[in-house]
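Below you will find the structure I want to go over with you.
For this view, one protein chain was removed and the others were kept in their places.
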Amino acid sequence: MQLIYEQSVNGRRGVRLPVSDVPAAAELPGNLLRRESAALPEVAELDLVRHFTNLSRRNYSLDTNFYPLGSCTMKYNAKVLENAAALFAPFHPMTALLPGGVELCQGSLGMLYDLGQMLADITGMDEVTTQPLAGAHGEMTGILLIAAYHASRGNKDKKKYVVVPDSSHGTNPASAAIAGYEIITVPTAPYGDMDIELFKKAMTDEVAAVMMTCPNTLGLFNPHIKEISDIAHSHDALMYYDGANLNAIMGKVKPGDVGFDVIHVNLHKTFGTPHGGGGPGSGPVGVKKALIPFLPQPRIVMNDDGQFLLEDQKTASIGRTANFFGNFSVMAKAYAYIIMLGREGLIRVSEQAVLNANYIKERLKTYYDLPYDMTCMHECVFSASKQLEHGVHAIDVAKFLIDKGYHPPTVYFPLIVKEAIMIEPTETESKATLDAFIDVMIEAAITAETNPHLLHDAPVTTPVGRLDETKAAREQNVCCIG
Amino acid sequence: MQLIYEQSVNGRRGVRLPVSDVPAAAELPGNLLRRESAALPEVAELDLVRHFTNLSRRNYSLDTNFYPLGSCTMKYNAKVLENAAALFAPFHPMTALLPGGVELCQGSLGMLYDLGQMLADITGMDEVTTQPLAGAHGEMTGILLIAAYHASRGNKDKKKYVVVPDSSHGTNPASAAIAGYEIITVPTAPYGDMDIELFKKAMTDEVAAVMMTCPNTLGLFNPHIKEISDIAHSHDALMYYDGANLNAIMGKVKPGDVGFDVIHVNLHKTFGTPHGGGGPGSGPVGVKKALIPFLPQPRIVMNDDGQFLLEDQKTASIGRTANFFGNFSVMAKAYAYIIMLGREGLIRVSEQAVLNANYIKERLKTYYDLPYDMTCMHECVFSASKQLEHGVHAIDVAKFLIDKGYHPPTVYFPLIVKEAIMIEPTETESKATLDAFIDVMIEAAITAETNPHLLHDAPVTTPVGRLDETKAAREQNVCCIG
Amino acid sequence: MNDSHYCPHTPEEIQEMLSAIGVASVEELFSPIPSELRAKTFNLPPGLSEFETFDKMKSIAADNRGGMSGFVGGGFYDHIIPAAVDHLSGRAEFYTAYTPYQPECSQGTLQALFEYQTAICRLTGMDVSNASLYDGGTACAEAAMMALRITGRNKIIVDGCVNPFSRQVLKTYLYNLDVEVVEIAPLDGLLNREELAGMLDESVAAVLVQNPNFFGCVDDFSALAQQVHALDALLIASVYPISLGLLATPGEMGVDITVGDGQSLGNPLSFGGPSFGFIAARKAFIRNMPGRIIGETVDKQGRRGFVLTLQAREQHIKRHKATSNICSNQGLCALRGLIFLSAIGRQGLVDMARMNRDKAEYAKSQLVGIPGVTVLQSAATFNEFTIFLPKPADGVVAALLRKDIIAGVPLGQYYQGSENCLVVTVTEKRSRKEIDRLVKELEVAVCN
Partner (left out) sequence: MNDSHYCPHTPEEIQEMLSAIGVASVEELFSPIPSELRAKTFNLPPGLSEFETFDKMKSIAADNRGGMSGFVGGGFYDHIIPAAVDHLSGRAEFYTAYTPYQPECSQGTLQALFEYQTAICRLTGMDVSNASLYDGGTACAEAAMMALRITGRNKIIVDGCVNPFSRQVLKTYLYNLDVEVVEIAPLDGLLNREELAGMLDESVAAVLVQNPNFFGCVDDFSALAQQVHALDALLIASVYPISLGLLATPGEMGVDITVGDGQSLGNPLSFGGPSFGFIAARKAFIRNMPGRIIGETVDKQGRRGFVLTLQAREQHIKRHKATSNICSNQGLCALRGLIFLSAIGRQGLVDMARMNRDKAEYAKSQLVGIPGVTVLQSAATFNEFTIFLPKPADGVVAALLRKDIIAGVPLGQYYQGSENCLVVTVTEKRSRKEIDRLVKELEVAVCN
């Protein structure tokens, strides 16, 4: 398909603007003016509409078919959530920060406050900040809260390390590093969880925090989690919970109950907000009492007569992590999702997410190697090692699935499983969908033995075949010239 | 693709309803109850969304590419019109019919009134009713108005016939017949318009009306139109104008000025409202003074202090042609379209619609036979007679275009042109789009000579190939059993 | 010229095109129009930007009084519309497509309408449905004309309990044909069967009834169907689709042609439209059906596909001999109806229907508690019912309008002598709180 710039015609106008109702201002001094107008597209609105409509049709999406991308919780994005969020489009965030402004924003502020309360209940935390704009942003915020906590107790210099299991998501170590810590990585034991002995060795009083997700990225719930957090606490290290896998345990376990001190939640995963082709997300952070003083400002608080206020004194707070109140409309969707599903609904979400994952695991384990063969939670991780004997890699299976009309599972992660095939079905998929997917996965396994080239050549049904990534990295054409 | 019914699973629930907040009523007597619930789909919302999203992806549409369907005016449907119409979703039409109700509906009633005024200006009529729900509905309404007019002058029994040219759209004779008239069809002369001599012969005092569209369905403006209406009037016959081709002449000619007494307008053609895969449309009818008394009730009138009222005495009116005020939200879109484009904008619409049609006509006439080779208005009609020498029919050219990513022109109409290829580009298409289409049309003409089978076998890129229409008509499977 | 809406050409492009055509100016292309016929005036206002246009539309909508709590029906009903209905019917490929004349690239619309036809058949208990008509009133008229064709007779008997607007539309349609339309005045809000019996003879093409009728009364027309069939006449019933979640189907009663307005199925009130009319009949009558019909078939490779079928009934082929003049129908609204029914689902429609009746019965029980207010007892009702007030209903309704309550439809203007009658509609959207407020305010209004 042409680029929109390739469709531009000199002098063509798009959407028409109002005629000005004020006199023209004097021209600015030349040095303040750009020399020529930016070469933006010059297309008719109809051509614009066709361009982006046809681009959209070159995307696979959740609304077109099953999207079993492990660790991403691609659950159905209810349409009513979009309508609900749109209700808040006209409200300017600065209004709340003006003198007397909070009175004009009681709806928005109250919703954020309630959302925090509900997330605190779900996660077992004492207070939640809704400022963080995504999971990784929440992680960094959380680690900074931990740093502030240690600093407040005179341990800023003493606390140098953050411990993560090697199965952790890349954002965990990255966020800790950005927040100023060095990383200690603990290997995974044959039983699929962080090796507890090696963990004990790694723990010293110089460790500021341990970052884990439970269930972990193999989809396994760590039975030693309490022991681990006790050990961490005994070294005055705080426990950080990566909430990306929360979909498995709502109403079943509260991270706060098993020793976690800080948690981020991915509203765009567990709470049904769309992923938007990469974002926006939202990553509220919950903390235990001891960390409340350090939460980002402004804090939304409720006074005795139920009015919502902004608290913004220069306290021990780590300050702002985003310019305003976070990705508000994403939170509006998550809020609507939570009140719609309610207590029973969320419990059922976790139950059926786990049911679906185990169903796929059992149905496929005779065809694909299952490195950690035990009851999983919301996702399961296979390895294409059997297929590799025929020269077929996980990525080849992935591309084969694309030709069959499915989005592949996650195949680059977790790094600890060679040729990983990480499947997270989520609760919103019907049995018919799961069965159809399982059939295609089996077909892929059989074809890997009989006709491996079919997998190597896939995909053939897409607008483009496998793309030359080396060329892209070498030439670095990231902006169209001309 | 599966039917939605084929995806149903016994007991599966879709969208959840509120829990009742009132006591359950006593059961109705058995004879009033249905024996078993209707076998409607039982699917999850996600499966519903995927089903209809994927169905939509099997449609060609204006937003995906050029749609040069002659006589259909497939112009761009501006997105802002959709937003504008949605503003009126909550208003119940009965409100206006209640005592004191009009006060609550001044916005809606005023808009309909203004729309009528603007359409009257565009068409040169004295008053407009917005009740008719589509073009054909407008035609029937118009002919009934003419019948009422003749009846009021004691000529009900005398007036038996409606005259139409053989180039007229099928709805014209059909509407006149439904309204109780017999049809006299006048052939088209070699110069592309209704044969004036034969017309004169056809005209007697028993003719109630002459139905024409000008430009006609060949895209030609009839230079004798005034003479024709004078002749009609001399027989006390009224002139009916089929407004489906209005896109060619806005601001250039007013049907009311050239002797037409009644007109319908297709808002879903000339005024940019979407066709919805077949509807809804809207077909307001304009009339000259003499016919105002017969307009459908309730009539929207404005009193001296600018308040809008409903006039609904049992006058000479033909009564209601629709239950309420017509396809209101379609009219809201057309109203927004008209005020947005304004006087100059609508003139330009007609100019560029005509420019585009003539451009295509000139560029293609060496490749396709042009039965009536003269300056056209908004559309031009070719014949595939040249291609037929190679055994290629207009329909084969059409199917070839589908494989090339284009919606074909109209090929079943007008009936007077053998192997007709009727092209209406509309004004909203850019030159680049027209040129690309022209190239493919040329390719089709060449392929017709070199590889006719390629056209006979087309389309091959679609989810299904040419379908067996005889089987459909014979088996009459119009509802899925089970 | 550049900045005009939706006319993309630049001046340079226009020049290129003009020279390709071989004319000097766009004006020259209009030379076929005799100059004396050219428009002398054109008084529309100048254009607006998109932003200003939407702003103006908002101010127009604001001139309507919103936020009213509605207890009116009369053919249009305020029902829940699942969010998915807007999102899916709003897919550009659906709403910017034309009639599916080229089936290979229109399977989306065609399959959806086939599924719609199936839904209508299953809902009504009939054999065949078309792909939509304009609205409920015009559907009554089309059904009547269909019966005239089928029977070759020229009398239609219409129950006065049928929606008065639909009756008017029917009369308008038949106005210039030599067809006799006889109306039977209601008896206690029901069909006057005695009077009907007196009129039934071999000249009658069809009898048109409605269920639930304009008074809200639910009736059983099984016996009537037999009577009518005994004379080789047809029974036409207009029905309210939501009620069919609960009520006996026209099919079960022996109705020959079923029609109705589909607005209640996922279409917003929108001040009266667009909605859609549906028509369904016994298989034997399929060739007499008006409008488009989608049929199932296969392509050369045996793949299932859908096409417009039996087109020999239609105007674009049969012209004045067509079964109807309809061309554009209300396809997108019918699609909304299908999506609505699919979203609510089989059991969902039953639950929704039941909730409508429950709320109406609750409202009824409360309203009759008001001194001087009684309810029409002659028959069972669904979600609408008629009450008698101790004073003219017009004044009461006007009084409640001032309190943002649309209390119902006063019958006075539709039935002589019913000045004190009010038809109250209660859908699932009306909360107990709203109902209680209606009752409270109505009591205030009647007791002053």
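In order of appearance the chains are A, B and C, and numbering begins at 1 in each one.
Keep in mind that, in the parts below, a residue touches a chain if its C-beta (ideal position, glycine included) is under 8 Å from a C-beta of that chain, and two chains touch if they have at least 3 such contacts.
Computed from a predicted structure; not experimentally measured.
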item	value
Contact list for the unshown chain, restricted to visible chains	A, B, C
Of A:Gly154, A:Pro190 or A:Pro463, the one touching the omitted chain in the full complex	A:Pro463
For chain C, residues in touch with the removed chain	50-51, 54, 80, 82-83, 87, 91-92, 429
Interface residues of chain B (partner: the chain not displayed)	9-13, 15-19, 44-47, 49, 53, 78-80, 82-83
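Operating definition for what follows: only the chains that are shown with their structure count from here on.
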item	value
Chain centre separation in whole Å, for chain C relative to chain B (CA means)	19
Whole-Å gap between the CA centroids of chain A and chain B	48
Touching two or more other chains - residues of chain C	4-6, 8, 13, 48-50, 82, 84, 87, 92
Where chain A touches two or more other chains, by residue	9, 12, 44-47, 49, 53, 78-79
